[in-house]
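First comes the structure, then the notes that go with it.
Shown here: the complex without one of its protein chains, the others still in place.
Let's turn to subunit A:
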Amino acid sequence: MNYRDFCTGVLFFLLGIGTVWYGKDFYDDSAYIPVSVGVLMSLFALGLMLRSLMNSQLIQMRLMDHPAKFIATLTSCIGYFVLLPVAGFYTSSTLFIVTLALLIGERRPVVILSITLVFITALYLLFALVLKRSLPVEFFLAV
């Protein structure tokens, strides 16, 4: 049995059923496509589930190669997005680059700091001076 495909099939089947259930109440012809998509999704998901049940090989799920680094990257991203409107673009980006580089295994402080400095300066030149885009203001400049 292919567990990976079976579980995905179940998820898609539920999504298809949910789409039909929710879409059937749409007004007149705006329901055609949502309902059709839901029905087709459920049918193809059933096909995937049946095929995975008939598979004689045992295949189990392995979603990531290195969970610690994966979770560190995701958590850092969320932290960065939370910090962005509060601390400002350049401050939060600098903190994000340094933190994530350390978390995923970079151990040369000079390399981290020099590349971060060059990168942030290049971003400032491009976005603030050339493109003149408004980005979240730095906390120390906010009134």
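Everything that follows uses one rule, which is that a contact is a pair of C-beta atoms (placed from the backbone, for glycine too) under 8 Å apart; a residue touches a chain by one contact, two chains touch by 3 or more; residues count from 1.
Note that in this section contacts and distances are computed from a predicted model.
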| item | value |
| --- | --- |
| Protein name, per the UniProt record, of whichever chain is missing from view ("Tricarboxylate transport membrane protein TctA", "Branched-chain amino acid ABC transporter permease", "LysR family transcriptional regulator" or "Na(+)/H(+) antiporter subunit C") | "Tricarboxylate transport membrane protein TctA" |
| Hidden-chain contact residue, picked from the options A:17, A:115 or A:137 | A:115 |
| In subunit A, positions touching the absent partner | 4-5, 8, 12, 15-16, 19, 22-23, 26-30, 32-34, 37, 40-41, 44-45, 47-48, 51, 62-66, 69-70, 72-74, 76-78, 80-81, 84-85, 89, 93, 96-97, 100-101, 104-106, 111-112, 115-116, 119, 123, 127, 131, 133-136 |
